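The structure is given below, and queries will be raised subsequently.
Every protein chain but one is kept in place in this view of the complex.
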Amino acid sequence: MQQALAAAVSIVFDGFAYAMLLFMISVGLSVTMGLMGFANLAHGAFAMVGGYVTVTLMNAAGVPFLLALVLAFFIVAVASVPFERVLYRPLYKAGELDQVLLSIGLVFMAIGAVTYVYGPQPPGIAIPGFLKGQVDLGFKSFPTYRVFVIAMGLATVLSLWYGLERTIVGARIRAAVDNRRMAQSVGIDVDRLFMLTFALGSGLAAFGGGLAVEILGLSPRFAFLYLVQFLIVVAVGGLGSVRGAFVAAVILGVVDTAGKYTWPEGGAFFIYAVTVAVLLVRPAGLFGRA
Amino acid sequence: MTGSAQAAREAARRHFVGRDRWHWAEALPWAAAVGAFVVFPDYMALGTQIVIAIIFALSLDLILGYAGIVTLGHAAYFGAGAYAAGMLSAHLGWHEPITGLLFAGFVTGLLGLASGLILLRYHGLTLIMLTLAVAIMLQEWANVQERWTGGFDGLLGITIEPLFGLFEYDLWGHTYYWYSLAVLFPCFLVARRIVHSPFGLSLVGIRENTRRMHAVGTPVFARLVAVYTISAAMAGIGGGLFAQSNAFVTLDVLSFSRSGAILIILILGGTGRLYGAFIGAVAYMLLEDELAKIDPVLWEFGVGLALVLAVMFFRNGVLGAAERLARAVGIVRS
Partner (left out) sequence: MTALLEIDGLQKHFGALQVTRDVNLSLEEGARHALIGPNGAGKTTLINLVTGFLAPSAGRIRLAGEDITALGQAERVKRGIARTFQINQLFLGLSVLDNVALAVAERTGSAWSLLRSPRSSATVADEALDYLDRLSLTADALIPVRELPYGRQRLVEIAIALALEPRVLLLDEPAAGVPSTESHIILDAVASLPADMAILIIEHDMDVVFQFARRITVLVGGAVLVEGPPDAIAADPQVRAVYLGEGDHG
């Protein structure tokens, strides 16, 4: 009994850490999909690039881990803007199929480009000493890094919540997600808003990608391997909903971890079953609008 | 009615009724298929796989190109057909090839009907995600059912009797090439008949303006389920051929990669044009065979680039571009 409980706590903890990574990477995708209705399967590429930027800064320039993460956020955020303007913007009015195809094409190109620059082997990352080992939370010890990831995830969701609920920019974003035409007609510059949101989402994905290297590993195929997971978080949570992305990430993170732990051969089955179940009953996602 | 109106009516009538008449250019793909055998007899194993891909792509064109159903999980039916045909031989000891294919098509047709009845109630991103998730679920489930599917290691022990007891299978895959072509031909005929029929026209109507179709009295859901079932059966036949020609089936037949690849093939060749499946499959698989060996990374990058270009500039793929060119040069009347 004691063992089962300990195992359950481990699973929930690991699942939650994984969920925080999923959340940080996917939340930007959810908001931009809700805002502009663009199905962007290439979002994972931002996470992947974020991971590589983080690793490069650390290994080549000796930048400390935490600073490297922050820099990765800004670098990718800024770099993503021209992509939005040149590639995505012309397709906002296009159908889902075109958007899906374009973004899949971009994922392949990103994988190719990254492999060319870095080679196919996963790069190593050396997390700083104070994040290694275990931390004792009283009733149990947990790996420090995972605690750190969870803390980062919670900080992110709280900052996003604050930003969306308490600032004017946040209010504008919420208005535009809710009803874009109405927002435009009251004078909100939706195009600029979208650029900002897109950059923020990409930067956050990069940050999450950098954090994920230690737990999920990093390789050029990262963008493709986790593509489905990010999409699932967004679809199950509901487009345009930060709360939805968080809840969906937690559900999926914990279910996936629990599934793989209890049933190693077929554990991945469960998140897809949950996804199908949610979408059948609520096609717009848990917190999406029909 | 005035003389010119009468003439216009006659012309319109003739065009409408004669739309499914065979055009001489339609013989080209088959001539090319025969020619390929003559010129490249050592590549017939690849040729067989290309033919299988054409069947798979045709099935996707019916639902995606014509009816506008966007799916990222069509490999579910291809894979189900592959495993059905494979298991029929490996586990149930039935080795006759043609009935094996019919069995595969029947099973996947049922699967398509059952899943279509549920999934086709959804649209847009929801449908895309559902088809994707269902296909992955099927793949995971197949992985678990190791006893039947061979799991990760794959399904072995598939043996196929000589066709009609006469045609032995040779080392160079010649027999299989002709066998595959012989399967492709009726599949193609069926697809061609469907798209030129009033049923096919109604699919285009549903794709172009679903709202209007409802207002015209179309039972849209029933129509979509019907074409989805047919498409699934055809994909299953392609999968069955795959199992028979390779005598080996792995979980990859159900994978997202496979669904994605056939989508790319169809897009690059051109949707809604039937022959886009031919062009796309031939071009993609030939290029993949050559380039992926040399530099797989460059190949993948190239495919990505081709997709991006296709979406941004070359809607309707190669065939669409060729049509535009032909129209511009005056070969084809608008």
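Letters A and B mark the chains in the order given here, with residues in each chain numbered from 1 onward.
Please note the rule applied: a contact is a pair of C-beta atoms (placed from the backbone, for glycine too) under 8 Å apart; a residue touches a chain by one contact, two chains touch by 3 or more.
Please read all numbers here as calculations on a predicted model, not as lab measurements.
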Shown chains touched by the chain that is not drawn here: B
Hidden-chain contact residue, picked from the options B:Ser202, B:Ser231, B:Ser255 or B:Thr271: B:Ser202
Contact with the hidden chain (one of B:Val17, B:Ile294 or B:Val329): B:Val17
Chain not shown: contacting residue from B:Val34, B:Val216 or B:Ala326: B:Val216
Residues of chain B (touch criterion as defined above) contacting the omitted chain: 1, 4-5, 8-9, 11-13, 15-17, 19-20, 193-194, 196-199, 201-202, 204-205, 208-209, 211-220, 223
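One rule holds in what follows: only the chains that are shown with their structure count from here on.
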Touching residues on chain A, where the partner in the complex is chain B: 33, 39, 87, 90-91, 94-98, 100-102, 104-113, 115-116, 120, 228, 231-232, 235, 239, 265-266, 268-269, 272-273, 275-276, 279-280, 283-284
Residues of chain B defined as touching chain A within the complex: 64, 70, 72, 118, 122, 124-126, 128-130, 132-134, 136-137, 140-141, 143-144, 146, 151, 256, 260, 263-264, 267, 297-298, 300-308, 310-312, 315
